[in-house]
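One structure is given below, encoded as structure tokens.
Other chains of the complex are left out, but the ones given are in their true place.
The chains carry the letters A and B, assigned in the order they are written, with residues numbered from 1 in each.
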Amino acid sequence: MTQVGTTERTTIVLFSGDLDKSIAAFIIANGAAAYDHEVTIFFTFWGLNALRKDQPVPVKKGLLEKAFAWMMPRGSKKLGLSRMNFAGAGPAMIKHVMKKHNALSLPQLIELAQAQGVKLVACTMTMDLLGLQQEELLDGIEYAGVAAYLGDATEAKVNLFI
Amino acid sequence: MTQVGTTERTTIVLFSGDLDKSIAAFIIANGAAAYDHEVTIFFTFWGLNALRKDQPVPVKKGLLEKAFAWMMPRGSKKLGLSRMNFAGAGPAMIKHVMKKHNALSLPQLIELAQAQGVKLVACTMTMDLLGLQQEELLDGIEYAGVAAYLGDATEAKVNLFI
């Protein structure tokens, strides 16, 4: 926070809704923030699931939107693995070893990111498509489209799509 | 188009043959092109499937090449989803909500990219391996290898692998 126009920037598009990829995204984001990078994570498509609140929020939805809401994992505690998911046994194993090694869980990594000022941006176009509403996502999130992402990315050197 | 050597560049390696990831790639590419970036999408491995023509093209192929041609989706209308594919029900749902929200379909996004001058480059090494021939891919595509991709990427700030 002490730089004069020389702050490093890092952006991540989190497209994936997998637990392991989301953890990787937040570890990189938190690492970059710890080195004083301005960090943006742009959540799009399945990546938005990590931002959903644990509990259903009473909002009005059409039939298709209800179907999406029901089929997609509700929040960071419900995500599956990109491989070796084994109907949920894989995530349980990973969470177990992470706890054993005192590694932060995904919900804790998200909290840390917010505490460090990582900008969490929900892709409004995907929200429209999947019928997700702001009330259903975590507090403290920003809402924007691909133009805002590109604005940040062109200022950054490290731009990842996860 | 008004810059003097300061044009921003964006490159995307499209490795994935998934509908959702291909849509994300083209939305980012079209967004960047709208902001006057010079944009390259380098299609490699399964990503090439988005460039295949809808209809079989009569070309001579060996047995393995025929097998690949038959097993892989033929063009941007046939791609599946990276998750929630449900034997084709998922892509139908996504296409339905995209139409409902007046979002461009993948074939339309590809057309728009070409109209905006986005450089679509098919990876010749993968074409050799999978036995894909130029006649089988969309018109207006360029053909090159990883060296050409790296040439563009080292001039760009936003480089994504999707």
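The rule we apply is simple: contacts are C-beta pairs under 8 Å (C-beta built on N, C-alpha and C of every residue); 3 or more make two chains touch, one makes a residue touch a chain.
This one's a predicted model, so the numbers in the text were calculated from it and none came from an experiment.
Taken over the full complex in this file rather than the chains on view, the one protein sequence occurs as 3 copies, with 2 of them shown.
Note that in this section only the chains that are shown with their structure count from here on.
If you average the Cα atoms of chain A and of chain B, the two centres end up 25 Å apart. If you check the complex, the residues on chain A that touch chain B are 13, 15, 17, 44-46, 64, 67-68, 71-72, 125, 128-131, 146-147, 149-150, 153-154, 156-157, 159-161.
Per the touch definition, chain B reaches chain A in the complex via residues 8, 10, 20-21, 24, 27-28, 31-32, 34-35, 37, 82-84, 93-94, 96-98, 101, 103, 157-162.
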